[in-house]
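What follows is a short report on a single structure.
Every protein chain but one is kept in place in this view of the complex.
Right, subunit A next:
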């Protein structure tokens, strides 16, 4: 089962090219911290970035801005709808 929610990186151990040491990140989701492996992550994350995690391995890292750009794309799709429909209610 894919866990779709990105987790925030709090700490990074190891380095991307050194496979002899542990490659780990401490991540946080909804206040719960856990360690995930960084062996197969596409881009080495910095503290404050987010990672998508599958079965204990981070498979992708993203920065907040990328997430924002994506929602903007969807907003554009819906943008021919009346403005008040899009901006009504703050569900976040």
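Convention: a contact is a pair of C-beta atoms (placed from the backbone, for glycine too) under 8 Å apart; a residue touches a chain by one contact, two chains touch by 3 or more; residues count from 1.
Just so it is clear, contacts and distances are computed from a predicted model.
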Protein that the absent chain corresponds to, by UniProt name, given "Serine/threonine protein phosphatase", "Nitrite reductase (NADH) small subunit", "Amino acid ABC transporter ATP-binding protein" or "Hydrogenase maturation protein HypD": "Hydrogenase maturation protein HypD"
Chain not shown: contacting residue from A:12, A:25 or A:41: A:41
Sites on subunit A contacted by the missing partner chain, in the whole complex: 1-2, 4-6, 8, 19-20, 37, 39-42, 50, 52, 54-57, 59-60, 62, 64, 66-71, 73-75, 77-78, 81, 85-92
